[in-house]
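Take this structure, written in structure tokens, and hold onto it; I'll ask about it next.
All protein chains but one are shown in place.
Then we have chain A:
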Amino acid sequence: MSYKCDFAGERHVFDTLAAVMACATPARSGDALAGLAAQSAAERVAARAVLADLPLRHFLDHVLVPYESDEVTRLIIDGHDAAAFAPIAHMTVGDLRDWLLRTETDASALAAVAPGLTPEMVAAVSKLMRNQDLIAVARKVRVITAFRNTIGLEGRLSTRLQPNHPTDDPRGVAAAVLDGLLHGVGDAVIGINPATDSVPGASRLIHMLDDLRERYAIPTQTCVLTHVTNAIAIMARGAPVDLVFQSIAGSEAANRGFGIDLAVLREAHEAALALGRGTVGRNVMYFETGQGSALSANAHHGVDQQTMETRAYAVARAFDPLLVNTVVGFIGPEYLYDGKEIIRAALEDHFCGKLLGLPMGCDACYTNHAEADQDDMDTLMTVLTVAGCTFLICVPGNDDVMLSYQSLSYHDALALRATLGVRGAPEFEAWLDEMGLLDAQGGIRALTDGAETLVRRLGDASLAA
């Protein structure tokens, strides 16, 4: 079927639902690269008008990626909760936008409807929403997860401490961890991207991080972001795995490009649950996503990158993750060209993830060939925090020396806590207080003696030596 819109005397025709979705998307380089973007600014608005009048049910009857050949589509359709959908089943996409923004639509109403929403419905409605709308609705959603601490409570912003090192040197990693802890960072996870992705290499880092956490008695979780099949092998050898990590995407073919399918994620999920390492909760999975990953694997099925990204969240929510984040600017300018596109995409991803019930965080980041800089990240971290973002990734001095890109810094977390009054997870905050790092206002105190008191208190001879 085709979709038509007579807009100010001009007729716009879209041959497929995928074309309506792609053309309605705010401009970004990845959709242009795929040849899917609107041909004019007016066509973009016309597509939004078409989308606004589409019934939500239309997305259940017209799938964008074939059901028969794609297990992600099957997951979405077979797992759809008709009872949760019932209260909004009569709505169009435009009606949904209005309902979401209504003041009486509160956290419990949003949580109740989440299992009835498909990624395609959520992506569609996001295309009709301005940045302030994405912020206003995401802010109302409450998604709480737990492992050794509780993440996602109101007024809280957690942080991932990312202590990457170009050669995975344990002392170098430990030094970056200490520096992060001094800035009150690390309650979402202390998570390393290993420089070499191997079972023995990842095992060494897992043991090292676990020793560190045990010795300091830090109420947080650790993770080495190695491939899920490595994690399965490592768990089988009895290594102390808190969280299982995996990059995921929105189609079966794109996931195959990552070397995974739903079955292997299920196997890893069960293995991690069986370890029973969580003390206050049982969310054991950590996923990363990012717009453009399906296109870069040539597995996008002619669907725009934001919709494909949202489909990845259906994969994530099947495994009750502790954390999910979009690595929004990492992929490069051929997918998100500049600061404006990165900021928009981050707000979309955060909103869509939250609406689907995920503990959504963000790696607010950019590469050196993108038209972006730290000022854009300052804006992004501020709007995300206002939107109630679950967690942000922080690296020393904004510079990831292993992955060669720029993200938020430990200091940026301090700035957000000071300017927006957001605090860390309560269990972690209590630990910071025990360590003498919390000031009277709940901010992070600068140690007048550098790190010496803390290092002494932690009794870490290897660092002090």
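Rule of thumb we're sticking to: contacts are C-beta pairs under 8 Å (C-beta built on N, C-alpha and C of every residue); 3 or more make two chains touch, one makes a residue touch a chain; residues count from 1.
Here is the rule we use: contacts and distances are computed from a predicted model.
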- Task: If you had to name the missing chain as UniProt does, which of "Formate dehydrogenase subunit delta", "Sulfate transport system ATP-binding protein", "Carbohydrate ABC transporter membrane protein 1, CUT1 family" or "Ethanolamine ammonia-lyase small subunit" would it be?
- Result: "Ethanolamine ammonia-lyase small subunit"
- Message: One chain is left out of this view; which of A:186, A:278 or A:396 touches it in the full complex?
- Response: A:396
- The one of A:60, A:144, A:318 or A:415 in touch with the missing chain is A:415
- Candidates A:157, A:202 or A:331 - the one touching the absent chain: A:331
- Can you name the residues of chain A that touch the chain not displayed here? 29, 32-33, 163-166, 169, 171-176, 178-179, 296, 330-334, 337, 367-369, 373-374, 395-399, 401, 404, 406, 409, 411, 414-415, 417-419, 443, 446-452, 455, 463-465
